[in-house]
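Working notes for the structure below.
Just one protein chain is left out here, and the rest sit where they should.
On to subunit A.
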Amino acid sequence: FVALFLLLHNEMVTGVYKSQEQGEVENGRCITKLENMGFRVGQGLIERFTKDTARFKDELDIMKFIYKDFWTTVFKKQIDNLRTNHQGIYVLQGNKFRLLTQMSSGKQYLDHAPKYLAFTCGLIRGGLSNLGIKSIVTAEVSAMPTCKFQVIIQTM
């Protein structure tokens, strides 16, 4: 099942970039498009996953849910590290991120990594927004299969 998701995800990325070459999508909008796709999927998924859970107490409770249940269901493995400064910034770190493990671990393809992370960023952002938290999610890769997602929560 995860393999299917990986294949579909790869195709999605190539598909979006192909349509850019044909001029259907504006230059530089591909990441945004992938992110928006993730956003919508995240909204739907979180609706389904939280159906049987108790009501969340606070923000940290929600982040813990994303970190534990949401991540394990989507990627079939727990995320390795969750850190927070208790002021609305959370960092999720995955040492062997599923969507990146298939690529070579050299520095060669580092430039291409953001394409493959945009969807996941959207996934997190969509999930949080459906739970009532506005956030900005950015991904960061320093060495190949390791990546960090930084979640900045916007307080109103």
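Note that in this section a contact is a pair of C-beta atoms (placed from the backbone, for glycine too) under 8 Å apart; a residue touches a chain by one contact, two chains touch by 3 or more; residues count from 1.
Keep this in mind: contacts and distances are computed from a predicted model.
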item: Protein name, per the UniProt record, of whichever chain is missing from view ("GPI-anchor transamidase subunit S", "UBC core domain-containing protein", "Ubiquitin-conjugating enzyme E2 2" or "Trafficking protein particle complex subunit 2-like protein"); value: "Trafficking protein particle complex subunit 2-like protein"
item: Selected residue (touches chain absent from view) among A:57, A:86 or A:107; value: A:57
item: Hidden partner chain, touching residue among A:40, A:76 or A:112; value: A:40
item: Absent-chain contact - pick from A:36, A:130 or A:150; value: A:130
item: Where the missing chain touches subunit A, by residue; value: 40, 43-48, 50-51, 53-58, 130-132
